[in-house]
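Report on the structure given below.
All protein chains of the complex are present and in place, except for one that has been dropped.
The block that comes next holds chain A.
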Amino acid sequence: MSLQTTTISGVLVARLQGELDHHAVEKIREDIEQTVQQEGINRLVLSFANIHFMDSSGIGLVLGRLRTIQALGGKMALCEVQNSLQKIFEMSGILKVLKLFPSEQEAIEYVRGE
């Protein structure tokens, strides 16, 4: 299982699992896109609590979902990024376009506009 999704107060919370490489992100991308479309959701939180490895495929996954959510006029945030991913996050510039929160709850509140 590389992904667990749940909807909390109209926000799709996608809890990523395992290692985010090119092999893993293809399935995750499909799953998130499908859920967003089926449930008509435009608010997304990506949780990195269980991700300890990520390469540039993960950057592509995050920026790709941001494009989807922006196209739907929604809001997106990230939460619980581990220390081991810090360098790649800094290099990617992701944090210039997306907010990162220490907890899932804060990220959910942010994308709900609270």
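Keep this in mind: a contact is a pair of C-beta atoms (placed from the backbone, for glycine too) under 8 Å apart; a residue touches a chain by one contact, two chains touch by 3 or more; residues count from 1.
Following the convention adopted for this analysis, contacts and distances are computed from a predicted model.
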Of the options "Anti-sigma F factor", "NADH-quinone oxidoreductase subunit NuoE", "Cytochrome c oxidase subunit 1" or "Multiple sugar transport system permease protein", which is the UniProt protein name for the chain that has been left out of view? "Anti-sigma F factor"
Positions on chain A contacted by the hidden chain, ascending: 19, 21-23, 26, 29, 53-57, 59-61, 63-64, 84, 87-88, 91-92
